[in-house]
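Left out: one protein chain. Kept in place: all the others.
Chain nomenclature is as follows: A, B and C, assigned in order of appearance, with residue numbering initiated at 1 for each chain independently.
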Amino acid sequence: MDGEGEARITRAAFDRLCAEELPFTVSFGFRLDAIGGGWARCRAPFRPESIRPGGTIAGPILMGLADFALYAAVLSRIGAVPLAVTTSLTTNFLRRPRPADVLAEARLLKLGRRLAYGEVTLLSEGEAEPVAHVTGTYSIPPSATAQ
Amino acid sequence: MDGEGEARITRAAFDRLCAEELPFTVSFGFRLDAIGGGWARCRAPFRPESIRPGGTIAGPILMGLADFALYAAVLSRIGAVPLAVTTSLTTNFLRRPRPADVLAEARLLKLGRRLAYGEVTLLSEGEAEPVAHVTGTYSIPPSATAQ
Amino acid sequence: MDGEGEARITRAAFDRLCAEELPFTVSFGFRLDAIGGGWARCRAPFRPESIRPGGTIAGPILMGLADFALYAAVLSRIGAVPLAVTTSLTTNFLRRPRPADVLAEARLLKLGRRLAYGEVTLLSEGEAEPVAHVTGTYSIPPSATAQ
Partner (left out) sequence: MDGEGEARITRAAFDRLCAEELPFTVSFGFRLDAIGGGWARCRAPFRPESIRPGGTIAGPILMGLADFALYAAVLSRIGAVPLAVTTSLTTNFLRRPRPADVLAEARLLKLGRRLAYGEVTLLSEGEAEPVAHVTGTYSIPPSATAQ
């Protein structure tokens, strides 16, 4: 499902939607770096206050970033639908993040009429091995999809 | 496993550990209300900046609170072991939280030598139906448990 | 949500539905022991061929039984709707089952218009500690619920 065609929402429209609907994503500094049909790449800039002692990033930041990236991947298929809501999010923490930006690569595995499902890989910038792997489901409001 | 006996960590010791090791929980205002052998009740005080438009609480706050409450339930059995780390957290979002304090009730379902597993129910204060249900696994450092 | 009122499906009607729609549950010997509004208790009779070496029960039997019990709990609220389908199932294996019947206690935590969510505790008959804990989501066909 991923990598096919163009996103149905621009980065500017996504930024506007987040500023209006998801102010905590702005306060965490989450950013959309790139988006296409069925996928999105996002970033949590490194902030000293996000880290746990030992230099690692707090879990809620990682989970919030994954949710944000999956939301972008969903909107890349259905357009600017603010009422798509997360119904479940499963996070597996794999390695300690370094004190660096965290990158999230989200891709949809299914877009149905009522549910979207996808996965997100989280990485510390500059590292190859993932720090976390996340899967999640979004509920799509009626009439938001044609499929 | 829950409800049996006394906690192996006091509320004061838990608060100190969080202040030192998990500063983001302090910055979110998370509090431990009560703790016993295998369970914990925690609270995220209502803050206007936590809410999403429509008056609901942001997902990362809910997931972070659940993780915090499960951590307290784990430490209620193994004592003040800072190196217990979350390996997975699965959150199911069930209802929109009201603009009120969020309460978390965590209980352990298993404490093994290497892994602890438990569940957390999240509620808006004053409501009966849960806003989210969370399950999670903690990795226990070697020699932290006798079991 | 659980424990309120009567089931909207009888044990006999549930057995008939399974015989017609879910023949593998019959071939595994799964049985509904009791059902009420929002909950169900089910059983997988012990069969030597289900066990793994060492005397434990195979994982697919445990997961299948949990799914079966959750299905019964869903139908206890919406009646005999064969098109309710599992969308996700998360199983945490906690202890080795003994060579005995496996009991499943399922209860709904949410019944929405489109999704039902619940949890299942699996036990070896005669033991107090759970062998597995399962959470799952069912998709409800349109117009099957009034809520």
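Assume a residue touches a chain if its C-beta (ideal position, glycine included) is under 8 Å from a C-beta of that chain, and two chains touch if they have at least 3 such contacts.
Values in this document were obtained by computation on a predicted structure and should not be read as measured data.
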Touched by the hidden chain, restricted to displayed chains: A, B, C
Option touching the unshown chain, where C:Met63, C:Val102 or C:Val131 are the choices: C:Met63
Those residues of subunit A which, in the complete complex, touch the missing chain: 1, 90, 92, 94-95, 109-110, 117, 119, 129-130, 133, 135, 137
Residue numbers in subunit B that touch the chain omitted from display: 87-88, 90, 114-115, 137, 139
For subunit C, the residues touching the chain missing from this view: 20-24, 27-28, 49-50, 52-53, 58-61, 63-64, 67, 85-93
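In this section, only the chains that are shown with their structure count from here on.
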Centre-most chain, if every chain is reduced to its averaged C-alpha atoms: B
Furthest chain, CA centroid comparison against subunit B: C
Centre distance in Å when subunit A and subunit C are each reduced to the mean of their C-alpha atoms: 33
Whole-Å separation of chain centres (CA-atom averages), subunit B against subunit C: 28
Where subunit B touches two or more other chains at once, by residue number: 90, 92
